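Everything on this sheet refers to the single structure shown next.
As you look at this complex, bear in mind that one protein chain is not there, while each of the others sits in place.
Order of writing sets the chain letters: A, B and C. Residues in each chain are counted from 1.
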Amino acid sequence: MTFRNLTTTAAAISAFAVPAMADINIGASLAETGPAAFLGDPEAKTLRMEVDKINAAGGINGEQINLIIYDDGGDANKARTFATRLVEDDEVVAVIGGTTTGPTMAMIPVFEDAEIPFISLAGAVEIVEPVNPWVFKTPHTDRMACEKIFADMVSQGFTKVGMISGSDGFGKSMQAQCKGVAEASGVEIVADEVYGPQDADMTPQLTNIKGSGAQAILNSGMGQGPAVVTRNHTQLAIDAPLYQSHGVASKQFIELAGTEAAEGVRLPAAALLVADQLPDGDAQKPVVQGYRDAYEAETGEDVSTFGGHAYDALYILKAAIEKAGSTEPAAIRDAIEQTAGFMGTAGEVNYSPEDHLGLTLDAFEMLEIKNGEWTIVE
Amino acid sequence: MSELLQFLFSGLTVGAVYALVALGFTIIYNASDVVNFAQGEFVMLGGMMTVFAYAAGLPLPLAALIAIVATAGVGVALNKLAIEPARGAPVVSLIIITIGASIFLRGVAQVLFGKQIHRFPSFSGDTPFRIGGATILPQSLWVIAGGLTVFVALYLFFTKTLTGKAVLATSNNRLAAQLVGINTNWVMTLSFALSAAIGALAGVLITPITNTSYDVGIALALKGFAAAMLGGMGNPKGALVGGLLLGVLEALTAGYLSSQYKDAAAFVIILLVLFIMPQGLFGIKQTERV
Amino acid sequence: MRLSNKSATLLVLAALIALTPIFFPSSFYYRVGSLIFINGLAVTGMVILIGYAGQISLGHAGFAGIGAYSCALMPVHWGIPVLLAAVLGAIISALLAFLVGRPILRLKGYYLGVATLGFGILVYMALTNEAWLTGGPDGTQVPDSGLRDAAKAIGINLKNSEFWYWFCGVVLMIGAWLALNLYVSPTGRALRALHGSEIAARTVGVDVARYKLQAFVISAVYASAAGSLVALQNQFVTPDIAGYMHSIEWVTMTVLGGAGSVLGAIFGAGILTLLPQVLTMFAEYEQLLLGLIMMLVMIFMRDGLLPSVLRLIRGKDE
Partner (left out) sequence: MSTLLSVDGLGITFGGLRAVHDVGFSLQPGEILSVIGPNGAGKTTLFNMISGIYHPGAGKVILDGQDVTAMRPDLLARRGMSRTFQNLQIFQNMTVLENAIAGYHLQETGSFMADLFSLPASRARARTAKDGAMELLARVGLDRAAETEAGNLSYGKLKRLEIARALALNPKVLLLDEPAAGCNAVETEEIDHMIAEVAKSGVGILLVEHDMKMVMRISNHIVVLDHGEKIAEGDPATVSQNPAVIAAYLRAEAGADAGAAHA
C-alpha cells in the first residue's frame, strides 16, 4: 500500500523512535537539563539504571521494559508536548515524571484524557489535592516538610522564624506552603526574603533576617543557592540556627557549603541519606542501602533523595503491573491505587482512592549535619 | 550603618563577578562589533576545568592555569572554525553563531563533566574580614582585585600597545586596517583568545563563591551583558563601573526595598540610564555621518 | 517570480498546512505542527520588526506572557470569557508596547537589545513574584476555551491535538496574510525604507519614531496572540513562557530562517521547533547537536535557510 509506505518512510526520515512491539512501554518526561537539572538528572539516571536491572532479571511478567525518557528542561510547554508524544507516538502504558510542579500540572490533562496512569516526582500538594484518578506522586509534599521543620523549631523553643527562599518553582512553592501552615504550627514568620537561584551572595537578605529578631532561619531552595546561604550564614555569624529544606538532601550539599559552614544545619529528609544509621531490622534499611550503593557505584555521584523518588515510582509501577498481570493502563492504575505497605526510599507508601500521596509525616527524619555527616536528630 | 556597609560589601562582591564577565565581552566586541553570547560558557569552562584538574590532584594554581589556557584554546577554535568561515556575514548572523556556540559548549560540558554542581576551596580560606560590623570574605577581595587587574590590563592594552590599537582599528574599518598592514585574521584570533582567557579567569576566581555547573554561563552572560551595556559596550571602564554598579544596586535593593524585586530594580535602572544616555555611561556617542 | 510575492507565499503556506498531515504517523505530529504554527505566528511578528523595520527585540516573550496570562487570569478573576480575554490580552500588549516602545525605540542596536531584554525580564519577574495573582513559578490553570466543543457542535469532531493543529494553522495563515499585506503597503515601504537608511527615510518625510513604534506594537500583538494560543491549547501556563530564552529563540528562528521574508521565518520556526523532537534520539548529545546545527546553518547559509535554499534551487550564484 503506497500510502502506508509513505507514512512509514516519513516516520523513518523524521527519525522519531518507533518502539518495539512486545515490550512494556514506560515513559518519562524529566528536567534532565535546565534550572531543575539538579533534581531531574539523578531521577533520569536512576530510572535508566533500575530499568536495566529489572530487564536483566527478566523484566516484568516476562516482558522487557522499554523506557522512553524525554528531557523537558523543566519547561511546562515542552513537557506537555512530550506527554502527547509519549501517549500518541510511543504508546506508553504509564508515565513517570514531571520533575517539578509546573511541567507536572501541564501534563496531567494529557494523561487524564488518554487514561494513562501518571506518577509525578514533584513536590506540590496541588498534584494530588484534589485527587485525580490517574495521578499519583512519590515525594513528600512541601507542606509536610514545612510542618516537620516547624515542629522541630517549636520543640526547641523557636517561634519567630525568618524565611529565605529561592525564586524558582521549588523555593517559591515551599515558601507559600510554609507561610500557609506557620500559624497552625505555632510559629510566626518575622522575615520573608527571596534570592535568585544563581545569585552569588545572600548577605543582604540574611542581614535583614538577622535584624528581624528571628530565632531560627528556614531556607527553602534547591541546587546551589542553599550552599551560598549556608556560607553567608556562617560569614555573618548569625546565632539563629539555619534549617534547610529537603531540596538540598544530598551529601553534595555539605561539600558545596563547606563542612565548617554546614555544621549544625538541620533539614527534614527521607532515611536515604542516613541509611547506615537506621536501626538493624528497620524494614526500610535494606531498600535504601541497596539503592544508594547501586547508584553511587553506577554514577560515581552522591545519592540524592530526588533519584530516590524516581526509584520509588518505578518500583510502585513494577509491583502494580505484576499485580495487575496486565499492561492495560486502566488495570495498572487500579493496581497502583491498591499499593499498600510498599517500602520505598521515601518511606512506607499506602495509596487509597482518597490518598494518592501515600506517605505520612513519619516518613521524614529530622537530620543534622555533624562533622560533615548527616545524622538523625533524636 | 553596619547594615549599609554589609550591603555594599555584598554589592561589590557580586558586582565584581558581573564586571569580570562584562570585561570579557569588550575585546571581541571591539574587534568585530559582535557581542559574544558564548562568553558565559568561557566562564563556565574556566571554573569546570579547574574543578576537574584540581580533583585530579593538581595544585590549584596549576589547575587554574591549565583551565585558562585551555579555554583560550577553545576561544581560538571558535574563531577559526565558526567565525572566520562566516567572514562577511551580517553581524546578526555572527551573533546567532555565538548563540549556537554557547548551546554547543554547554552540551559538550554536560556530556564531559556531568550536571553536578561543583566547587573548589577559596584561595585564602573562609575566615571573613570584619570591618565596621560588616564582613567580607577573602575570596571576594580576590574577585574584586581580579576585576581591577583585568581592567587596568585592558585599559593599557587598548591605549598603550600597538596590538590593542590594531584591535580597535580592525573594528572601525576592517578594510582600512588591512590596507595599513594589520593582519585582521590574527587580530580576531587574538581577541577570541584573550576574551576566552578573561572569561576563564573570571570562572576561576568566582567559583569558590558562586559554585559552578555546566549551565552557570547563561545567567552570568545575561548579567555581564547587562552590566556592559549599562557602562557602554566596548569600553573597559564601562564594563567595570557597570558591573560594580549593577551589583551594588541589587544589594541595596535587596537590603532596603525588596529582595524579591532586586533584579527588576537593576533592569529599571538600566532602562532609565539608557533613556538619558543612549550609549550607556561611558559609551561613545556616534554622530550620524552622511 | 519574487519571493515576496504575496499570493505565492500564502499558497505555499496553505498547501503545507493542509497536506503535511497526510504523512503523520500519529496524532502527536499534530501537536508539533501546532507548536510550529504558534512559533511561526510569533516570528511573523518578528519579521515585521526585524526584517521590515530593522529593529531588534530580546523581550517579545514578555508579550507572549501577557497574552497567555490574560487567558488564564481574566476568566477566573473577572469572569471574562477566555476568547475575549485573549483579545484583551492582545490589546493590553499593544498598549504596553506603545508606552514602552516610545522611549525604548530611540535606542539602537545592542542598546535596544538590552532595553527590550530588560522589559521582558520585568514581565517575567512580575509573573513569577506576584503569586497571589499568577500562581507563581508553578503556573496556573487556563479555563477551557470551548472552541473544540463549538467545532463539535457544527459537526467537526477532532482529537484535541488535531483541533489545535487546524486552529493554529488558520491563525497563522491570517497572521501571514496581514504581514504580507503590510510588506507591499505604504507602511511596509516606510518601514523598509527606515531599515535601509534612517536618514534618507527622514528626508522623504517618514516619521521614523512613529513607524518604528507601529512595527513594535504590531509585533507585540503577534507575540501576545502566540502566547494566548499556547495557553488555550495547554490549558495551563507557567511564567517560563515569558522567559528571555524564548525571546532569543524567536530572534534566532527569524534570522536562521531568513529575516527578510515571512515564509523564511516560519521555515526557521519549523526547523527549530522540530529539531529538539528529532534530536531526542541522541539523548545527552541533544544540546550539543542543536548548537552545532545552528552554527553550521549560519556559517554556510548566512542569509538564512530559506533564501539560501531557494538560491540553490534556482542555481543562481551569490
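The rule is simple: a contact is a pair of C-beta atoms (placed from the backbone, for glycine too) under 8 Å apart; a residue touches a chain by one contact, two chains touch by 3 or more.
On a predicted model such as this, the values are computed, not experimentally measured, just so you know.
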Checklist outcome for this item: Of C:182, C:225, C:292 or C:306, the residue that touches the missing chain is C:182
Checklist outcome for this item: Of C:96, C:171, C:201 or C:237, the residue touching the omitted chain is C:201
Next on the checklist: Even though one chain is hidden, which residues of chain C still touch it in the full complex?
Outcome noted: 178, 181-182, 184-190, 192-193, 195-197, 199-208, 214, 218, 260
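One rule holds for everything that comes next: only the chains that are shown with their structure count from here on.
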Checklist entry - Which of line, ring, star, complete or other matches the graph of chains that touch? => result complete
Checklist entry - Looking at C-alpha means, what's the farthest chain from chain C? => result A
Item to check | Whole-Å gap separating chain B and chain C, where each centre is the average of the chain's CA atoms | outcome: 31
Checklist entry - Among the residues of chain A, which are close enough to touch at least two other chains? => result 32-33, 167, 194
Item to check | For chain B, residues that touch 2 or more chains besides their own | outcome: 110, 260, 263
Item to check | Complex contacts: residues of chain B adjacent to chain A | outcome: 3, 6-7, 9-11, 13-14, 17, 110, 114-119, 121, 126, 128, 135, 137, 140, 206, 209-211, 213, 215-216, 219-220, 251-252, 254-255, 259-260, 262-263
Checklist entry - Once bound in the complex, which stretches of chain C touch chain B? => result 56, 103-104, 106-108, 110-111, 113-115, 117-119, 121-122, 125-126, 129, 199, 244-245, 248, 252, 255-256, 259, 284-295, 298-299, 302-303
Next on the checklist: Under the definition above, what is the set of chain C residues touching chain A in their complex?
Outcome noted: 22-29, 31-32, 35, 128-129, 131, 136-139, 141, 160-161, 230, 234-238, 240-241, 274, 276-278, 280-281, 283-284, 286-287
